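Let me begin by presenting the structure, written as structure tokens, before commenting on it.
What you see is the complex with one protein chain gone and the rest in place.
Let's turn to chain A:
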Amino acid sequence: MKFAVVVFPGSNCDRDMYYAAKEVLGEEADMLWYKDANLDGYDAILIPGGFSYGDYLRCGAIASTSNVVNQLRAKAEAGVPILGVCNGFQILLESGLLPGALLRNKNLKFMCHFENLVVENNQTLFTSEYEEGEVVSIPIAHNEGNYYCDEETLASLRANNQIVFTYQNNPNGSAADIAGITNKKGNVLGMMPHPERAVEAILNSDDGLKLFQSMLANWRERYVAGA
């Protein structure tokens, strides 16, 4: 399986994402500079965390106007798995690939620690290796992770099972404790916590690894005959 890690000016979790896919999961991965990225031929696309364009204007807003986002739109439409973490989630929201927006944390603090997440939906290509209701320990590191959407959008997220992860102890004020959501089709996942920072015991948790393993298992099931 071949992963693309899209690197924007200001991305700073790109190497962690690459390491998780390449070294821990043991699959192919490339880091692609956003300006000359060609997303063709990749089985999954990873949008890493960081501070794209210095978070100017709004987190993820400037990155959402770059040409690579048009490619992302086409790939999302074509069903290619796309994972956006932290600033990657912010970019997906600003691009309209996922519904809602992120506000500053309720307590106005940058928070960087482990949080317990509940796997609300294990029927996605990102979470099939988890148990439903499983509680996993994944680190957060954000200043603007307070998920917001209107009531109508929230009802639609619930009705379509798009809420994939919730916080056990909501740290940032997110609506309905939301930590991660997918698009309607289920092939685009955005989340504030960092699964790529929890892929080995030495990192204090390897609970994030199952997310990457789920992507791999789903891909094998679909494209590798007899696997």
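In the analysis below, a residue touches a chain if its C-beta (ideal position, glycine included) is under 8 Å from a C-beta of that chain, and two chains touch if they have at least 3 such contacts; residues count from 1.
Rule of thumb we're sticking to: contacts and distances are computed from a predicted model.
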Notebook entry, point to check: One chain isn't displayed here; going by UniProt, is it "CoA-transferase", "Cbb3-type cytochrome c oxidase subunit", "4Fe-4S ferredoxin iron-sulfur binding domain protein" or "Phosphoribosylformylglycinamidine synthase subunit PurS"?
Noted result: "Phosphoribosylformylglycinamidine synthase subunit PurS"
Next item on the list: Write down which of A:2, A:35 or A:106 is the residue touching the left-out chain.
Entry: A:106
Note to self: Looking at the full complex, which residue from A:17, A:32, A:125 or A:149 touches the chain that isn't shown here?
What the structure shows: A:149
Checklist line | Missing-chain contacts mapped onto chain A | finding: 57-58, 61, 65, 93-94, 99-101, 103-108, 146, 148-150, 173
